[in-house]
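Structure first, then comments.
Missing here: one protein chain of the complex. Every other protein chain is in place.
Note that the chains take the letters A, B and C in the order they are written out, and that residue 1 is the start of every chain.
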Amino acid sequence: MEAKMEMQSKVTTLENALSFINDGCVLMFGGFGGVGNPPTLIKGILQKGTKSLTLIGNDAGFPEIGIGKIVSAERVSKLITTHIGSNPIAGKLMVEGKMEVEFCPQGILAERIRAGGAGLGGVLSDIGIGSMIEVGKQKVEMGGKTYLIEPALYADVAIVHAKKADYFGNLIYDKSARNTNPLVATAGKITIVEAEEIVAPGMLDPESIITPGIYVDMIVESEGVDWKWAWE
Amino acid sequence: MEAKMEMQSKVTTLENALSFINDGCVLMFGGFGGVGNPPTLIKGILQKGTKSLTLIGNDAGFPEIGIGKIVSAERVSKLITTHIGSNPIAGKLMVEGKMEVEFCPQGILAERIRAGGAGLGGVLSDIGIGSMIEVGKQKVEMGGKTYLIEPALYADVAIVHAKKADYFGNLIYDKSARNTNPLVATAGKITIVEAEEIVAPGMLDPESIITPGIYVDMIVESEGVDWKWAWE
Amino acid sequence: MGMGIEVRNRMASRAAKEIKAGMVVNLGIGIPSLVPNFLAPETEVLFHAENGVLGMGPSPSNGEEDAMLCNAGGFPVTVIPGASYFDSATAFAMIRGGYLDMTILGGLEVSEKGDLANWVIPGKRIPGIGGGMELAEKAKKVIVLMSHVNKHGEPKILQECTLPLTARGCVDLIITDMAVIEVSEKGLLLKEVMEPFTEKDVREMTGAKLLVREGGKK
Partner (left out) sequence: MGMGIEVRNRMASRAAKEIKAGMVVNLGIGIPSLVPNFLAPETEVLFHAENGVLGMGPSPSNGEEDAMLCNAGGFPVTVIPGASYFDSATAFAMIRGGYLDMTILGGLEVSEKGDLANWVIPGKRIPGIGGGMELAEKAKKVIVLMSHVNKHGEPKILQECTLPLTARGCVDLIITDMAVIEVSEKGLLLKEVMEPFTEKDVREMTGAKLLVREGGKK
């Protein structure tokens, strides 16, 4: 019986994980204001030189923190996000026409990502009716109310930061660094996790696992977080 | 500082909790096949004599187990659920016209309940297109695909079973008895929790809390579960 | 459908051969629930349940059951290391999101196009749809385990289903007490005939055309 309980390890090298992140792909990232962006994967993407990315995630980070580095390095052709206020370079690239930006209310972006992972076509939202948010979106009337149809979002690759992963890919997160990571983890055709610590299956409490390993394709060990000075 | 950290207790008597569950109300219940239905609250509802309920939940339980007891006692005028196969009395009442039944695919019911709690109008689903599931529902075309609009579900009162509650209402569940409970907990105007154990705030790991206490209005101590013999 | 335990076990055993290491599998109630008994012990499979369990292990011993841990059919289960619990919305998010490699379901009728009817029993009350539609529509591979004929001795494999459909064109493989039949683009492919039946028996008891693959078993 013991043999049956051994699960195949999804732990891999950074190099192998990066081989799945290529020019022009749709890349979804976990994190909120830099915190929870996977720093080792981001560094790897920068070093590899991957470009023309469609990036989907909460925000544009800071110019030199988290996902912001990829934006600052002009590797992004389109960004679907909720705000870029913390990264002036993102605003500059948008104004110069070097990067297309689509804005979405923050909780609705989270729901669109969740819907993608959950095999739903989208959600009905009453947020931003009459604002620029509704541009290009279908509306429906239901029960006397108007809703926007907010379509699901998907990615070729989702990158995620976790506190601990077992090698099957069950994940737990760390305080507010959880943020969008569990949602993003579900919505990638390929989901790559950067974990601070990797343990054997059975070491994480099944009641406390936030992301079941079914969603995870590859696990890379983190070189450690680099966002501490975001607020220093 | 200590005083600031004291949260007002939501623990109450069964009698007080039941005073919010009245004839004709929309009652949503957690649980799946009897397991995770809150037995003490159900017993209380039966004893109180509450009737003409609109019931929303995964299934009709068994004739003498869980929510099935309320169905068997003919207290339900309408049931929105996924199947009634385990409760022949439910089928009999449906055929006799004594109880209206609306069926929904199981995962879509879960999403409709979640949408209600999450302030969404509903979700876009491709499940059951061309079947009786689509009767009375709007359709939308998006990206060349057809989706049903599955509207959010709400309740006057949601009843939930939990393993542990702190007295602010943070909840953890017990293995597969979790099932629909965390979803139902979010979708009631009033949410009443039956907990096996009640502890002080701070006793539950903030990383492992499944239902944040913000969703919970009242907590009643459980007299213990009664569904063990469902499979005996 | 009145089949003996040996026949049911043989069907389950045959279905078990379709399960490959690393798969995530959801089993319906009835004969599908016997499938794990026939897996090679070293086969690394993750069993999924709609009520919110991933990584179910063997049935517990008598007296070792946990009232808080069961599968979607309400039967007590155990979990293996690496298992996780989640709510039912997540359980179905996994199904609709395409994360299930296989589901093994019971069936009332299957058409030659792979349509499945398995939820409205003729002459009985409508029991509701449960989770069957989502599993049938979204699992990567759908195997139906059912008796070859109904209790009136009539074929359950038909050109067109007569009962309300669970899902269209969803079935990949049919395993019955008489045969193993693949739903291919060209039509139904008879892959195996179960003892003591002959190919002729199978054809007589099947309401649709059966092709035979060259080099395949008759």
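Going forward, a residue touches a chain if its C-beta (ideal position, glycine included) is under 8 Å from a C-beta of that chain, and two chains touch if they have at least 3 such contacts.
Predicted, not measured: the structure shown is a model, and the values here were computed from it.
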| item | value |
| --- | --- |
| Which displayed chains the hidden chain touches across the whole complex | A, B |
| Touch with the omitted chain, as defined above, among A:Ala17, A:Ile42, A:Ile70 or A:Ile84 | A:Ile84 |
| Which of B:Asn37, B:Thr82 or B:Thr186 contacts the chain that the document leaves out | B:Thr186 |
| Touch list for subunit B against the chain that is not drawn | 1, 3-8, 114, 117-120, 166, 168, 170, 186, 200-202, 206-207, 209, 212-215 |
| Touching residues on subunit A - with respect to the absent chain | 32-35, 58-59, 81-86, 88, 91-92, 94-95, 101, 103-108, 110-111, 113-114, 126-128, 130-133, 163, 173-183, 210, 225, 227-228, 230-231 |
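Note that only the chains that are shown with their structure count from here on.
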| item | value |
| --- | --- |
| Central subunit by CA centre of mass proxy | B |
| Whole-Å gap between the CA centroids of subunit B and subunit C | 29 |
| Centre-to-centre distance between subunit C and subunit A (centres being mean Cα positions), rounded to whole Å | 35 |
| Whole-Å gap separating subunit A and subunit B, where each centre is the average of the chain's CA atoms | 31 |
| Subunit A residues counted as touching two or more neighbouring chains | 118, 120, 206-207 |
| Shared interface positions of subunit C, touching two or more other chains | 79, 85-86, 89, 92-93, 95-96 |
